[in-house]
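These notes are about the structure you will find just below.
And now, subunit A:
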Amino acid sequence: MKEELISGKITRREFAQRLIALGIIGSSAGTLLTWADKAHAAKRGGRLRAGIAHGSTTDTLDPATYENGYMSKINYAIQNHLGEVDHTGNMFPELAESWDPQNGAKTWVFNLRRGVEFHNGKTLDSDDVIASFQHHMGETKSPAKSLLKQVSSIRKDGKYKVVFELTGGNADFPFVASDYHIAIKASKDGKINPTDGIGTGAYVLKEMEMGVRFFGTRNPNYFKPDRGWFNELEMLSIVDPTARSNALTTGEVDVIDRVDLKTAHLLARKSGIKVEETTGTKHYTFPMRTDTPPFDDNNVRMALKHAVNRDEIVEKVLFGHGVVGNDHPIAPSNPFHAATLPQRTYDPDKARFYAKKAGGSIKVQLSAADAAFPGAVDAAVLYKEHAAVAGIDIEVIREPSDGYWSNVWMKKPWGACYWGGRPTEDWMFSTAYMGGASWNDTFWKHDRFDKLLIQARAETDQNKRREMYYEMQQIVRDEGGVVVPMFANYVFGTTDKIEHGTLAGNWDLDGDKFHERWWYS
Partner candidate 1 sequence: MPMSNLFKEFLSAPLTAKFGMLVIFGYAVISIFAPLIAPYGETEILGGAYELWGDKYLLGTDNLGRDMLSRLIYGARNTIGIALLITVLAFLLGSITGMIAATVGGWTDQILGRIVDVLMSIPSLIFALLVLSIFGTAMPYLISVIAILDSTRVFRLARATAMNVAVMDFVEVARLRGERLGWITVKEILPNITAPLLAEFGLRFCFVFLFISALSFLGLGIQPPTADWGSMVRDNSTLITYDDITPLLPAGAIALLTVAVNFVVDWMLHKSSGLKDVS
Partner candidate 2 sequence: MSAETHSNTESGTITPLLEVKGLRIEGLSEKGWHEIVCGVDLQLKRGEVLGLIGESGAGKSTIGLASMGYTRDGCRITDGDIIFDGLELRTASEEKKRRLRGTRIAYVAQSAAAAFNPAHRLLDQFSEAPVDHGVLSRREAEKKGRDLYRSLDLPDPENIGERWPHQVSGGQLQRMMVAMAMACGPDLLVFDEPTTALDVTTQIEVLKTIKEVVTARQVAAIYITHDLAVVAQLADHLMVLRYGDLIEMNTTGQMLTAPQQDYTRALLDARTRHEKPPSEAAESGALLTINSVTAGYRNGPDILQDVSVSVTRGQTVAVVGESGSGKSTLARVITGLLPPRSGSIEFAGERLPPELAQRNKRQLREAQMIYQMPDVALNPRQRVRDIIGRPLSFYLGLSGKERERRIIELLEQIELSDRYIDRFPGELSGGEKQRICIARALAAEPDLIICDEVTSALDTIVAQAILNLLQRLQSELRLTYLFISHDLDTVASIADKVVVFYAGRIAEQGPKSAVFEPPFHPYTRLLLSSVPEMRQNWLEETLSTREAQAGIAREVKITERGCPFNERCPAVIPDICVSERPPVQTAASGHTFACQHSPKELAS
């Protein structure tokens, strides 16, 4: 793309300016083109074997059903999206060449890259993009459907231009349009074949056994000239953490994700193995149902928020591989993270004070399962011990991992929960904190917060936007129903033969794009 940029299709400056204006990228325009970064002498060749923590026999290639890290990594190996997040957390075009907000960010024009070929030889055009989007709209099971509700229409404007009309202004729309579900696939008669496994990605799918193994070879016609270094890509689903680290130690695989935090330091000591980590938006929470007693009383919530020793949880559940949270979901890596907001600390006295205000003793149940997040049960047990000091009685209920999301999450009054996080504040808040949002797992409704959220979405003045988001973070912190004890790092291990540039933190393994960004030394 560097070449293309220089060749004048779009000037780098123009492009950057547009994005800066929109707040999509900050001042980091200089590092925009990471996939063209040649600071390292990347080499082509070899077979990359990865052991991935997820994967299930019930997985399918249909983008509407992607639900775990294994499918996500396959998704990014065989398919591309309109935009791509780089290591700074910013969005820049991938299959789009550029995008253009109009009409107060209510209308978005996406210019497509020309000459991109699908694995089946078809060339990418507007129809493919529209069909790919429509797969997630209307009568569909796709989880991206709720994201795309704001899209009132999609139309093509020529072979390489797609225009989105939104119901309201959204300055962050390129993030939405690049959601990992919305992989761009080849269309036929206005429809995509969701399970054909054909995309524009760096690797061509050769063999696939769900929940076991993926095998692909390098796409010789890949449109990113300096990406996709490996000749072959093999990904194994290795769910058991011990098995995963064993596989890396014994040389069965070259990369593993989600290193068992308990033993990460031991793994790092092994010769020939590197353990690396990135801090992203992933956070673990304890959402309380604010519509259910006793959590409908903010004093109870505040008492509980003061009754947890976040440092100890980060130390013992994350083994230091993370940072403490401040009871709101905005990560330090998010653009508008309120760093000035005082960090909430463990304060049994305050907890006792709030408990008293709430009417004396607090006795609650906390549901957890390791399906919520790894170490959730341990974290709950620690929480129990911390709260006991403040005279608060927490009974830890270990729920079965099986069916946790349908039986416990958003059903039981207080539980443990996992959030991959969202790259933008608006997206995160709209998804889980706006009154009435379908994943509002605290069933929280705050008028001032909801008003600010709508305003900030369409606001293009960065400073005003920042102020609004800061205030919202404070509201959630002091009045919301969520305890956010920690942001967890993505920790992964590789052999020391693997090299890479600066790592992205939006997903595990370099934004789930390790296969196209890394190379063998």
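Selection criteria: all candidates are chains of the complex that A comes from, given by their letters.
Note that contacts are C-beta pairs under 8 Å (C-beta built on N, C-alpha and C of every residue); 3 or more make two chains touch, one makes a residue touch a chain; residues count from 1.
Keep in mind that this is a model prediction, so the values were computed, not measured.
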item	value
Pick from 1 or 2, the complex member that touches subunit A	1
Contact set on subunit A toward candidate 1 in their complex	241-242, 245-246, 249, 260, 262-263, 266-267, 312, 315-316, 319, 369-371, 377-378, 380-382, 384-385, 396-403
